[in-house]
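Below is one structure, written out as C-alpha cells, with a few remarks after it.
Of the protein chains in this complex, all but one are displayed in their positions.
Read from first to last, the chains carry the letters A and B; within each, the first residue is number 1.
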Amino acid sequence: MEIERLNQVIRGTVEVKRKQRVDIIVDNADIVSALHSLKLFGFNQLTLVTAVDWIEEQQFEVVYVLYSNAQKVVAIVKARIPRENPEIETIEDLYPNANKYEVELTEMFGIKVRGNPDSGKPFLLENWHDLPPMRKDFDSIKYATEHYEARHRKENND
Amino acid sequence: MDKEIEQGYNEILESLRKRSLWILHYCTGCGAIELPPTMTSRYDMGRFGIVPFVTPRQSDILIVTGYVNIKTLRRIITSYEQMLDPKYVIGFGSCSINGGIYWDSHSVIKKLDSYMPVDLYIAGCMPRPEAIIHSFKHLMELIDTGKADGYRRYKENYDFYRKNQRKVLGKWR
Partner (left out) sequence: MTKEYELNIGPNHPGIPGNFSLHLELEGDTIVKANGDSGYLHRAFGKLMEHRLYLQNVALIPRICVIEPDINEAVYAMAIEELMGVKIPERAKYIRTIILEAARVNAYLFGLGIFAAATLGLYTLMQWAVGDRDYMIDLFASLTGARIYHMFIWPGGVRRDLPPKFEEDILDWVKFIKDKLPDYDAVFFKNSMFLHRTKGLATITKEEALSMGVTGPNLKATGVAQDVRKDEPYAAYPYLDFEIPTMTEGDAWARTIIRRLELELSLNLIEQAVKKMPKGPVWTKMPNPFKWYVPRGDAYARVESSGGEYGFYFVSDGGAKPYRVYVRGASMPHMYPLAEKLLIGQKLSDAPQILGSLNICPPEIDR
C-alpha cells in the first residue's frame, strides 16, 4: 500500500506534492468512484468538503480533503464542474460526516448535491433570498451597506 | 403630597435595584469569553451584586457580547421582550457599536441601537474585565439618576424599532 501505487487505482492525475500531501485531480464524473477507491486504499477519514469559485473560467472546483490514519497522508481530491447548474453526487454513504459539508456547499455556492436529502435546507443562514454568499459574484460589502444601518462618524470630535 | 411620596418611593426602588443586577446568561458573540473571568475568583463581580442568571424572566441585564448575527438578533429580541421591566441592555465590544471588524460581513448587523434600546456601550475588542466592572458601576449610576431608561424608550418608540427589525429579519411577528 504505497502512495505511488495510487496512480493505478484512480482514474485521474496523482501528484505527490510533498511528504504527506497528495493532490488528485479527477474528472467530474469520476468523483464518487475515485473517493470509493481511495477509501478502500486506506483514506478512512473525511476532513472537509468545500468548493472554490473560479469565476473567470466559469467553473467551480469541488475539493475533498481525506486523511489516511494508517499512512498519515492527506489527499486533496479536486474536480472541476461547470458553473452553470452545478451538480455533484453525494458521498454520504462513504463518509457519514459528509452530509453537513454538502449542505453547506449547497447553501454557500448553490451546488446541488444529488442523493443528499438535506441538500437545499437552510443550515447557517436564515431567510436568505440573495445569491449564495460565497460565490465570487456576490458582493458582501454592497449587501451589508444596503441592508444593515451603519453608524455615521461625526465630522469633528465634539 | 402624593407625588412626593411616589417620588421618594421610586428613589428607594431605584437604589435597591442597582444593587442586585442579574445578567441574562446568553453568550451571543466572542466577548462572552471575558464574562467567566469577571464572574470568577479573580475579578468576582458578585461583590457588586451582579450574578448570571439563566432565564430571561428573572434577569435585569441583557449583555450583547459582541457581534450580532441576524439569526441571533431574532433570539436576542425575543429574549429582551421576555424580560420584565426594568431591564437594561449593555452593548459589549466594538462590533455592537459599529460592526467592528465584521463591518463587511453579509450576516452581521452593524448598529445595535437601531434594533433595540442600548443603555450603555463598552468599547474595545474585546473589553477587559476591568472595563466590564467599570461599565456595571456606571450602569448603577445611570440607574440611580434615572438615565437608564431604555425599556421606556423601547415602548415609546416601538414602531421605530419594529420597523428596523422588520427590515433585516423580514416579516416577523
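Assume a residue touches a chain if its C-beta (ideal position, glycine included) is under 8 Å from a C-beta of that chain, and two chains touch if they have at least 3 such contacts.
Nothing here was measured: the structure is a model prediction, and the numbers come from that model.
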Worksheet, complete the sentence: The listed residue (B:I12, B:I33 or B:L84) that touches the chain absent from the view is B:I33
Worksheet, complete the sentence: Contact with the hidden chain, among A:N7, A:Q58 or A:N97, goes to A:N97
Response to the item:
Listed in rising order, the chain A residues that touch the chain left out are 20-21, 44-48, 50, 52-53, 63, 65, 67, 69, 72, 74, 76, 95-97, 99-101, 108, 122-126, 133-134, 140-141
Worksheet item: So that we can see where the missing chain sits, which residues of chain B does it touch?
Response: 24-30, 32-34, 36-37, 39-42, 54, 56, 67, 69, 71-72, 75, 79, 101-102, 104-108, 125-126, 128
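Following the convention adopted for this analysis, only the chains that are shown with their structure count from here on.
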Item to complete: Express in whole angstrom the distance between the two chain centres, defined as the mean CA positions of chain A and chain B.
Response: 39
Discussion item. Which residues of chain B touch chain A once you look at their complex with the stated criterion?
Written reply: 70-71, 74, 97-99, 103-111, 114, 164, 167-170
Worksheet entry | Residues of chain A touching chain B in the complex | 125-127, 130, 133, 138, 140-141, 143-144, 147-151
